[in-house]
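And now, subunit A:
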Amino acid sequence: MRAGEPAPGPPGPALPALAPLALAAGLAPLLLGWIAVAPNRLLSPRPAALAETGPVLLAWALFHAALLALLLAAWRPRPNWLPEGAAVLAILALAATVGLGTAAGLPPGAAAARAAPAAGAWVALLALALATAAASALRGGTPAIPLLAALLGIGALGAAGLLDSLSLVREAQGRAADLRAALAGHLALSAAALLLALLAALPLAALSLSRPRLEAAFLGAASGIQVIPSIALFGLLIAPLAALASAFPGLRAAGLGGIGPAPAVIGIAAYLVLPLGRGVLSGLRVASADLVEAARGQGLSPGQALWQLRLPLGAGVMLGALRLAAVQAIGLATLAALVGGGGLGAVVFQGIGQLASDLILLGVLPILALSLAADAGIALLARVAPGGS
Partner candidate 1 sequence: MRRRATLLALEALAFLAALWAAPRAGALWHALFPEVARPTYLQDPWFALLGSHLALSLGAVAIAAAIGLPAGILATRPGGRRLRPVLDAAFSLAQGLPPVAAIALALPLLGFGTAPTLLALVLYAALPFLRAAVSGLEAVPPAALDAATGLGMSPWQRLWEVELPLARPVLLSGLRLAVTLSVATTAVGAVAGAPCLGTPIVTGLANANPSYVLQGALFTAWLALLLDRALALLAAPLAPGEAP
Partner candidate 2 sequence: MIAFEGVFHRFGAVQALEDVTFAVPTGTLCVVLGESGSGKSTLLRTVNRLVEPAAGRVLLGGKDVAGADPQALRRGIGYVIQSVGLFPHRSVAGNIATVPRLLGWDRARTEARTDALLEMVGLDPATFRDRRPATLSGGQAQRVGLARALAADPPVLLMDEPFSALDPGTRRGLQAALRRIHAGTGKTILLVTHDLEEALALAGRIAVMAQGRLAAEGTPAAVLGPGAPEPLRRMIRPGTLALHRLAALPAAGAAAEGPAPGAPALPPGATLADALLLMLDRGADRLSFAGNPGRHLGMAAILRAAAP
């Protein structure tokens, strides 16, 4: 999920890296439990045994088969997408086992009972996520893509009803409207911040291309902002924005008040100016000065040089910076809820307030999914662009 992947390594000794992870994924559920059940909301969940129905056993077997495939694929990665594929399959089988195992394991008619994955399942999930990312990196691909695939797969399982007994899913179904609004709000915040940052960074970067002092000042100020904790920046923006809103009542009507999305969007945008500014400058400079001069010598105007030379050649670098900024924006938007900006952070803070892990997860998992989607999406876009990664 970073801008820029490591160079693809030779197929071969991936085993040392992936084997311990596969083993951990296999052992953790055995040692720490697959599922945990609590008879009601007040008691904490206790590890419970998986019910031994047909579907559960099938999923369980598939999980272990996938782990074996992962070990084998790590030894001989042919075809080279096999380790990642096996890891993703294992994740899906894990989710299916947990989902089906809880459905069968809950006492019938126990409406207040809550079932959740146990520590063993979480550890296995983490190990498999690391294995997926590591396998992808070894192959020279983008880790975000298979991870996103796994997440979407789990979503598909959920849509098919396999995960309905998990308290997490039940909670989600109950709050579907709220979650959708939070998701939309989160996307809106991130997108607005990105746009605002681009509006600031693009012209400044273009102007700085041949003005070293402007560049130093521009990048220096943008770097200085990175040091300020985001919660502090948002907090500092509240008072001036509130003052502006009282001076110009029209602003408040438009939603730009002290409390609300405004301090969050402006604050996030401030942080994004550095990666975007740097990225645009580096991208524009991929076309070397000599190349541009040669083009000008052939009769290209500065504008044509920009469109036909600098932008195509620099597209890869610039998209890489956009990717970084997008992931950052989504992460930073989590805190927007503190200053009244809404978004998925609101769900997380609700969960913190109630000490409810389900609610926290319902906030965190979509944030993770959005990050992965942005990362993978822009990475794919970059592959299509000329001169891209």
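The set was built so that all candidates are chains of the complex that A comes from, given by their letters.
Heads up, the rule we're going with is that contacts are C-beta pairs under 8 Å (C-beta built on N, C-alpha and C of every residue); 3 or more make two chains touch, one makes a residue touch a chain; residues count from 1.
Treat the numbers as computed from the prediction; the structure is a model and nothing was measured.
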item	value
Given options 1 or 2, the chain of this complex that touches subunit A	1
Contact footprint of candidate 1 on subunit A as seen in their complex	1-2, 6, 9, 13-14, 16-18, 21, 129-138, 143-144, 147, 224, 226-236, 238-239, 242, 258-259, 327, 331-332, 334-335, 338-339, 345, 348-349, 351-352, 355-357, 360-361, 363-364, 367-368, 371-372, 375
